[in-house]
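Every protein chain but one is kept in place in this view of the complex.
Chain naming follows the written order as A, B, C, D, E, F and G, and within any one chain the residues start at number 1.
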Amino acid sequence: MNKEDLFKLLQSFKNEEINIEHAAKVLEELPYKDLGYANIDNHREMRTGYPEVIYCEGKTIEQVSGIIRYMMGRNNNILATRARTEMYQAVKEFCPEAEYNELGRVITIRKKDPGETETYIAIVAAGTSDLPVVEEAYETARILGNKVVKVNDVGVAGIHRLMARMDVIRGARVVIVIAGMEGALASVVGGMVEKPVIAVPTSVGYGANFGGLAALLAMLNTCASGVSVVNIDNGFGAAFNASIINKL
Amino acid sequence: MNKEDLFKLLQSFKNEEINIEHAAKVLEELPYKDLGYANIDNHREMRTGYPEVIYCEGKTIEQVSGIIRYMMGRNNNILATRARTEMYQAVKEFCPEAEYNELGRVITIRKKDPGETETYIAIVAAGTSDLPVVEEAYETARILGNKVVKVNDVGVAGIHRLMARMDVIRGARVVIVIAGMEGALASVVGGMVEKPVIAVPTSVGYGANFGGLAALLAMLNTCASGVSVVNIDNGFGAAFNASIINKL
Amino acid sequence: MNKEDLFKLLQSFKNEEINIEHAAKVLEELPYKDLGYANIDNHREMRTGYPEVIYCEGKTIEQVSGIIRYMMGRNNNILATRARTEMYQAVKEFCPEAEYNELGRVITIRKKDPGETETYIAIVAAGTSDLPVVEEAYETARILGNKVVKVNDVGVAGIHRLMARMDVIRGARVVIVIAGMEGALASVVGGMVEKPVIAVPTSVGYGANFGGLAALLAMLNTCASGVSVVNIDNGFGAAFNASIINKL
Amino acid sequence: MNKEDLFKLLQSFKNEEINIEHAAKVLEELPYKDLGYANIDNHREMRTGYPEVIYCEGKTIEQVSGIIRYMMGRNNNILATRARTEMYQAVKEFCPEAEYNELGRVITIRKKDPGETETYIAIVAAGTSDLPVVEEAYETARILGNKVVKVNDVGVAGIHRLMARMDVIRGARVVIVIAGMEGALASVVGGMVEKPVIAVPTSVGYGANFGGLAALLAMLNTCASGVSVVNIDNGFGAAFNASIINKL
Amino acid sequence: MNKEDLFKLLQSFKNEEINIEHAAKVLEELPYKDLGYANIDNHREMRTGYPEVIYCEGKTIEQVSGIIRYMMGRNNNILATRARTEMYQAVKEFCPEAEYNELGRVITIRKKDPGETETYIAIVAAGTSDLPVVEEAYETARILGNKVVKVNDVGVAGIHRLMARMDVIRGARVVIVIAGMEGALASVVGGMVEKPVIAVPTSVGYGANFGGLAALLAMLNTCASGVSVVNIDNGFGAAFNASIINKL
Amino acid sequence: MNKEDLFKLLQSFKNEEINIEHAAKVLEELPYKDLGYANIDNHREMRTGYPEVIYCEGKTIEQVSGIIRYMMGRNNNILATRARTEMYQAVKEFCPEAEYNELGRVITIRKKDPGETETYIAIVAAGTSDLPVVEEAYETARILGNKVVKVNDVGVAGIHRLMARMDVIRGARVVIVIAGMEGALASVVGGMVEKPVIAVPTSVGYGANFGGLAALLAMLNTCASGVSVVNIDNGFGAAFNASIINKL
Amino acid sequence: MNKEDLFKLLQSFKNEEINIEHAAKVLEELPYKDLGYANIDNHREMRTGYPEVIYCEGKTIEQVSGIIRYMMGRNNNILATRARTEMYQAVKEFCPEAEYNELGRVITIRKKDPGETETYIAIVAAGTSDLPVVEEAYETARILGNKVVKVNDVGVAGIHRLMARMDVIRGARVVIVIAGMEGALASVVGGMVEKPVIAVPTSVGYGANFGGLAALLAMLNTCASGVSVVNIDNGFGAAFNASIINKL
Partner (left out) sequence: MNKEDLFKLLQSFKNEEINIEHAAKVLEELPYKDLGYANIDNHREMRTGYPEVIYCEGKTIEQVSGIIRYMMGRNNNILATRARTEMYQAVKEFCPEAEYNELGRVITIRKKDPGETETYIAIVAAGTSDLPVVEEAYETARILGNKVVKVNDVGVAGIHRLMARMDVIRGARVVIVIAGMEGALASVVGGMVEKPVIAVPTSVGYGANFGGLAALLAMLNTCASGVSVVNIDNGFGAAFNASIINKL
């Protein structure tokens, strides 16, 4: 529930379109709703401008379904990340409009049009193996109402592929750079644009990659200014961040 | 040299205010100037909107002086970070307007007014021991032309101190959070504002802090959305990033 | 066998309720019982006030069953942690009163009433994904005779959920804080209560979480006083510790 | 200012022993006092039962002196840890009753008698090289009003030395175990007492000790129940924790 | 082939019990035999007193079978460690006298009596979960001709169990200590005996155990003299080492 | 497409053997071809002398098939590393001449004869368990047109096996050394030859091997001059590097 | 005080050579002597066959002097490791027969002849920079009564230097191998002798050596059997261990 929703609710009550019991029930759960295993933070949208997101890792199918059911009742758009196929199947049963991005492991449910910004976020990725993180970032940015342009497989081993796409990257308001292995793409892009760059190290690679640690350290130590970093494989976090900046 | 400077130069040449030798010499060094030990990236300002910054760690006093001397000749504002006192003293001799922030170890030289934005960057710090990083961030943000508000010593051990200052933090366009030890401040602030938060882990702490690693990992793993991270003690990087966002 | 049990045994023998062979056999195994693959520490209850607990990881089903069979013969309450479902099924066959907490992977057998303290232990957890550790702690604290209150899903990303429950947390005699990701909850709670806080980092999270290392380091580096830490995911250890303090 | 102090203040005001300006000034700073470089958390004593402590590492002599000066004006007992000799000398000038434990690097100022508990805390240390951490813990526990017994140099390499002192250790209400190298002392003591054990790993050792990491990991992985851990070399944290438990 | 075998061979040839072709073939492979995928070091027994051992991890069933087949032809006793059940089944087919210790994952084949020393090796283990490493060490020591005594489940959490067995431990010529978690047993035993102690850290434990790292670091940092360390879970290496010492 | 191919194409066009549409289409994709999920770097062969290689880890079977299909159309030799059996089976269907090295997990397709150098690369490996890396290196070196000699199972534990093969190693123009565990073979070989040595640490080993970290650090710290290192298990990288040097 | 000393004392008392007060005083301190800051383990020699050794790191000059003074009164040979020059100078004043090995940082005092074994310990070192560890090991082995042969600077980069000395190494009863950098020497020696090898990694090296970690991991992962490892730079521990074995 964002501020606009709150105003509408109060107005409807005043106009006697809804009765006092209904209004009270909704307002009672305004700060958060306790489901026993989860406290849904209904206030977040009002506080931060964004609804709560469901991080599915480590939750049971029942818990995920329960949370989505409750949130649907409040007419929110819903984003569930790191969702396994079986979770999507369970949700699909009671919510046929749910969509699933298999590569990105993301469930989205659109109850209202999230809109689309005029400026866009560029998602730039080093290789084909980084696509799952790209898709998580893409779905997140889209449901938060952003225009997005994807630039895939432009790692620095063949830097002319990147150069050929610099115009579209420079045109963005915010740039997300996703790379595994040595993560050099973030520094190269960071040195060529005057926009905020959010770098996402991925766990792609082997050997001394140590699950993404190599790319993470590289991105934190970038010699380019204007680059900040989120957790390994955290496409969601990068897109959420980019969305805030894109909408400033 | 930014675009405006380039236009002026060309105009001056056309108006015959400067001769062709002068114009050619300046333009010849437009991409970069090779000093032997350093290639000054004169093109950076045009490309990224910001002049090159001197990172003094690992450089000799002679090298730092040489670079500053050259850049002064091009009428740039100058920012030199991680500068030891002796470096400042050497620079002071040939550049009396140089200023030194001792706590932040930063030399600044203002050849032209950097201006001041209407919106401001909030720099929020956990403890008194984090002040050197605060000052580095402050000087960087200021010379890049930003309004800045500092909120010091509001670590989560006494969270009411933070709550008392939330209004000024929420009023910012971008928030920098600086914290050592367990770095929890970034998550708490990130959960309460709807602005981009740039987190800077510091090496403050001891024992299992491992030179800032504890705070770094904590900030990368934040449960709050909208937080991105820069390198340990990297006040400069956070402020540079915040400045780009503040000026979008 | 605790001191009270020992007194009863000796009294029964004196009163000729049991014969000398029986008494001798029980006393012979007072220090420990060698099962070949395990030495049951029968003396522990007398020495530390608590019976031995079975840590099932790395043991075979036969070993776990054998140990439980032996301990049942001595009329102890039994706690087996990290027990797989098949272990429970094997135990159930010869001990129908055995109970299994599936989420917490804990088998409990109650041969005598453990009682319940007047003061209580608060178990405070950051997120739904931390529930397995919560349940391990809960079962441990209960069988050791403690009153327990659980406060779930109050992570710092929505700190008002925590504030709404501070009364119940402040009312406890000991507080257990369970959190993964950046583990900031321990510092925030630690700064607000005047009770001992035992922090349990969990392996919940991904990327640079490194199996709970991020939360562990954060908790060890807490800026709040009064917080101590146990091993990653060690709900049992936290509850055991809390029980000792709660019963002082 | 604790609750008792607050009651006295209000009573004095009502009895017209102090005027309204005086009372207002004190109350105005009740939540915290902003010194510019530090926010003194005056409310902590009321909230957690203990006054704020000054952690001197990373602070300048001027900052430490300024904070102590302010706190003295509020009649608090003062504890400053990790204080260098020069800090003590600076404080001594304006506060002659300040005392300095050189080995433990602790400054203490007693404005009121902290009292002494009937039950005691045992501080058990493995070797002579651990004494600086012992002394930090000792001074902390004493100024917080605890009776303390020290048991030095009883490392497990000569375990009969420990056995000879078990009576005094078992008699304590809380036990602090301080050990470097492999930190085995914590497990051995933990297996023999039925009291809460707070383990402090120290950075004593060399080679693969990695600054205390070996002892830290050992203590976190202890096979003994009832042991919790604080940061490497954190004598203060252990004693603070022990004091809370000792006074429950 | 050890020196005794070589003497016998030459004698048999001289006595015309074997012909020159036979003798030449055996001697030709004296340094090593190239199987394509493996070079069997036939010379090792002569050089170091012990035959080559087959480390099965990372080898295919065919490779293991091939190596054993070849070695059988040379009449050696054979030890194959880290062998999976299927490997044993494959070997069993062409070598019915092969034996398998399932817990220890070791295949042994006895072509000649390895003998038994008068002095013995004590294998002391902390817990039931360490038994696989115990068994690997046991089988190794036995086939190398040593008398062995096992002392299981005497971890320091119940130190009286260890004390009760000190006589048998002190009676050994070499002591192997096997422990996971915090590995404190090595230090405690090391402080009580005047014999060489070989410590084996195991990967038993969870959380901050990091696959045996905690026990490994603890053992390397032991405060007891006379303790040396082998790789994590390396029961074979410890027993091999102990055997050399036991037979000096 | 290498320079020779380009010349042929232009000549064919001039000779009217191919029409302008055909020539244009090929040249249009000269820099790279965008398949949506991948940008094939067609220019690499001209730029670096070697065609692009397909790293299959993290790619779907569809993606790998699609890339190979496209590259086949350009008449290139193809190398696909880290390919699972199912990938090979999918490729086999549309490309019967594809070959699969199962141990090395490599698919190769030869459209033109890669030739064979007169000088050779020696691949020296420590143990049988290192063979998968050996095979990856072997296939890579072969398809790039190199003569290769393999020297298997000559680890330093039986150094006479290595000595017996030094002639063939010294005769090579470049030496690849592949070893897991402690990786000492690289230093020993490096001390005995006057040729460039490329060391490949493998993840073979257990316990404190930490996935190849032990061998990696050892090789980086070699006391022998002339040794450089590639990533853990990176047989491809070593062979590619060796090929460049062999063909200088 | 060893068993022989004890027998003499009792005999002297019986023979009335010493009076009862004298005998009682000595026996009173038999288990240990509490100096306040240290508990001298007088019983160790009887229990383990070796007197206590003073590890000077982290102790003050006063503490070291005090401990030595006390031990001198009991007529022990004394070994103090990691002793700074100033410590030696302080000891020299009250004990003129004290000797100092500056390179090895070891103080030795001989009150009785330690004897010399017939068999010898070989100390084999990789490079000149490892000499401090060699000297610590040498002094330790000598005062414990061992014959010692040193073989310096035989690192594997020039393996013929090692081969030239193999006879003297093979002739030893125990071999200590000391090496930094990649520590390969331990594996090479271990593969060529049939004696127990104790490996000491040193912190010699730079870059990815990480203070000896590279050599430590290499030695723990050795492919040679019969090698065990002590802490980084721990020459004392290796020699102590070797002495026990040499004297079996």
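The working rule: a residue touches a chain if its C-beta (ideal position, glycine included) is under 8 Å from a C-beta of that chain, and two chains touch if they have at least 3 such contacts.
Owing to the predicted nature of the structure, the values given are computational and were not obtained by experimental measurement.
The shown chains contacted by the absent chain are A, B, F, G, with contact judged over the whole complex. Here the missing chain is touched by one residue of F:9, F:90 or F:193, and it is F:193.
Within the complete assembly, A:126 is the residue of A:9, A:26 or A:126 that touches the hidden chain. Contact with the omitted chain, checked across F:39, F:187 or F:241, is made by F:241. Screening A:31, A:155, A:196 or A:237 for touch with the missing chain picks out A:155. Considering the complete assembly, chain B touches the hidden chain via residues 31-32, 36-39, 41, 43-44, 52, 55, 57-59, 63, 82, 201, 203, 211-213, 216, 231-234. Where chain A meets the missing chain, the touching residues are 126-127, 155-159, 181-184, 187-188, 190-192, 205, 207-210, 213-215, 217-225. Within chain G, the residues in touch with the undisplayed chain are 128-131, 152-154, 157-158, 160-161, 164, 204, 206-210.
Following the convention adopted for this analysis, only the chains that are shown with their structure count from here on.
The greatest centre-to-centre gap from chain D, using C-alpha centroids, is found for F.
Think of chain C turning onto chain E: fitted on CA atoms, that turn is 90 degrees, to the nearest 5.
Remark: chain B and chain F have CA centroids separated by 44 Å (rounded to whole angstrom). Along chain C, residues 157-158, 191-192, 207-210, 213, 216, 220-221, 225, 231-232 each make contact with two or more other chains. Chain contacts here follow an irregular pattern that is not a line, a ring, a star or a complete set. Annotation, chain-chain contacts: A-B, A-C, A-F, B-C, B-D, C-D, C-E, D-E, D-G, E-F, E-G, F-G (touch as defined at the top).
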